[in-house]
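After this line comes subunit A, so read on.
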Amino acid sequence: MSARRTGDVILDVRNISLGFGGVKALTDISFDVREHEVRAIIGPNGAGKSSMLNCINGVYAPQQGAITFRGKTFRHMNSRQVAEMGVARTFQNLALFKGMSVLDNLMAGRNLKMRSGILAQAFRNPFGWGGAEREEIAQREVVERIIDFLEIQPQRKTPVGQLPYGLQKRVDLGRALAMEPQVLLLDEPMAGMNVEEKQDMSRFILDVNDEFGTTIVLIEHDMGVVMDISDRIVVLDYGKKIGDGTPDEVRNNEDVIRAYLGAEH
Partner candidate 1 sequence: MFYRENGQFKSSYRADLGLFPIAQDRWAMVALAVVAFVAVPLLASDYAFRAVLIPFLILSLAAVGLNILVGYCGQISLGTGAFMAIGAYAAYNLQVRIEGMPLLLSILGGGLAATVLGVLFGIPSLRIRGLYLAVATLAAQFFTDWFTNRVKWVTNDSSSGSVSVNSLQILGYSFTSPAERYLLCLALVVVFGLLAKNLVRGAIGREWMAIRDMDVAAAVIGIRPVYAKLTAFAVSSFIVGIAGALWGFVHLGAWEPAAFGIDKSLQLLFMIIIGGLGSIAGAFFGAAFIVLLPLLLNHVPHWLGLPLSTATASHLEHMIFGALIVFFLIVEPHGLAKLWSTARQKLRLWPFPH
Partner candidate 2 sequence: MKFQMQCAAMAMAVASAVGGMSIASAQTAEQFVPLLVYRTGQFAPLGIPWADGKQDYLKLVNARDGGVNGVKLTYEECETAYDAAKGVECYERLKGKGSGASGFDTQSTGITFAVTDKAFVDKVVVETPGYGLSQSVDGTVFEWNFPLLGTYWTAADVMIQDITKKEKGSLKGKKIALVYHDSPYGKEPIPLLQKRAAADGFELSLFPVTPPGVEQKSTWLQIRQQKPDYVLFWSAGVMTPAGIREAQASGYPREKLYAIWWAGSDHDVKDIGAGAKGYNAITIHNSAAKDKVHDDLRKFVYDKGQGTGAPTGIGSLAHTRGMMISMLQVEAIRAAQDKYGKGKPLTPEQVRWGFENLDLSADKLKALGFGEVMRPVKTSCANHMGDDWARIVQWDGGKWEVKSDWYQSDKKFIDPLVKEYAAKYAKDKNIKTRAC
């Protein structure tokens, strides 16, 4: 797989602990992510996978630990900075902008790249004075490429709220891609999909990983998929790390097996 291309550590999570009031969501989690690899985080429900991503995104502020990104270390992240550093994210249960069209959702992903000030935008005009119009068009072109890539041309102007689930998942991915990320956090991108949709989605993910060399951190329940596409896997259970390694290593890890069987029985 793409393992051969993996470079050195880009994202390094050290001893992260997070709690809400009394409830411990994460305890002393550490793992790293290498450039260009596909890194999976698995674990039973409530293992704290999403909370982990939320810490990386700066949605939650962990009580302990630090996160190092490209050598810069943060006690806790600030969403804006994270985004500027090129970390994008999709969400477990769709956090799309329901009222906006597919196009606008993706364009929103480009906002970081847009420079024209509020006045320029207000006085935007067909003649391109002030540059707002030109900028819109430039960004629009990028977005259209993503739309083609994800094959959602026909839905361009539909409000995402009206799209079928599978497509919404794609838009979610598209919005993340629009940020041209170096690291892409995917929170259960295939949850609730049928086989075909899953295949499409895995294809997109791998393409992204290959073509743009984007590093991918993936939370997924479907073991088949995980084992197929990921280079290394972190296993969480009840907010603790119980395993870390290549698919094969993880497959033979007692704790992991116990956790999963336990979770099933």
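Basis for inclusion: all candidates are chains of the complex that A comes from, given by their letters.
The rule is short, and it goes like this: a residue touches a chain if its C-beta (ideal position, glycine included) is under 8 Å from a C-beta of that chain, and two chains touch if they have at least 3 such contacts; residues count from 1.
Bear in mind that the values here come from a model prediction, so they are computed numbers and not experimental data.
Evaluated over the candidates 1 or 2, subunit A touches in this complex the candidate numbered 1.
By the touch criterion given at the top, residues 57-59, 79-80, 82-84, 88-89, 91, 95-100, 104, 107-109, 111-112, 114, 116, 118, 121-124, 126, 132-133, 135-137, 140-141, 144, 175-176, 179 of subunit A touch candidate 1 in their complex.
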